[in-house]
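Notes for the one structure printed next.
Here's a slice of the assembly, chains where they normally sit.
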Amino acid sequence: MFELSDKPIDPGKLTRRLADPRGGGFVTFEGWVRNHNEGRDVCSLEYEAYPALCDSEAAMILAEAKEKFDIIGAVCVHRAGSLAIGDIAVWIGVSGVHRGPAFAACQFIIDEIKVRLPIWKKEIYTDGDSGWVNCAHCVVHAHG
Amino acid sequence: MPAKTIKIQYFAVLRELRGCSEESVQTVASTAVELYRELQAEHGFQLDPDALRLAVNDELRDWDTPLNDNDSVVFIPPIAGG
């Protein structure tokens, strides 16, 4: 299950969705908003998403994870909107009978999410400047 | 070649450069890359197609995908989720 959410992520609630009496190992990944990136002090973030393609890509990633790894369930939620330092930007939970596949699947999902989901991140810096992450050259050209 | 109506959604840096999230355009472009070249010429987008990915009707597609009337197109700037 994947969800784009405008509201704060509640790990406890999401974990309960994955509860399963067969489950022996449960691995989660939380991406937190850091106070720095590439040497600059970050004050807050804006996430913007392309919802329709996020949904279909994420569904494909979760299906691939279930095919590759011996897991029971997997859930991923990604935030959209304004986030502060320490907020959870993305949450992934994977349950399995054994822990090895749960760890591997959780890493696979976050790795794929990062390169495949059409989500953009604008960093607002403490010096008042801001910029789209991974798009430094776009901005330079735009001003050029 | 008859003009087609294409819906374009803009996200992130392209939304800011274009100054809007969505528009409908009339075009005779036969492929997505031709449409992008037209928009570049009109709005001065400096991003090369190599830096972007393309979605047509909410599915990832190659740049030489032919466009049909009423297609919906998104030019996807470099992503940074997670």
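Order as written gives the chain letters A and B; numbering starts at 1 within each chain.
Going forward, contacts are C-beta pairs under 8 Å (C-beta built on N, C-alpha and C of every residue); 3 or more make two chains touch, one makes a residue touch a chain.
What you see is a predicted model, and the numbers here were worked out from it, not measured in a lab.
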{"item": "Counts per chain label over the entire file, given a single displayed copy of each", "value": "A x2, B x2"}
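Operating definition for what follows: only the chains that are shown with their structure count from here on.
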{"item": "Distance from the mean Cα position of chain B to that of chain A, given in whole angstrom", "value": "26"}
{"item": "Touch list for chain A against partner chain B, complex", "value": "31, 47-50, 52-53, 56, 78, 89-90, 110, 113-122, 132-135, 137-139, 141-142, 144"}
{"item": "Parts of chain B lying in touch with chain A, wherever the complex brings them together", "value": "9, 11-13, 15, 17, 46-47, 51, 53, 55, 58-60, 74, 76-82"}
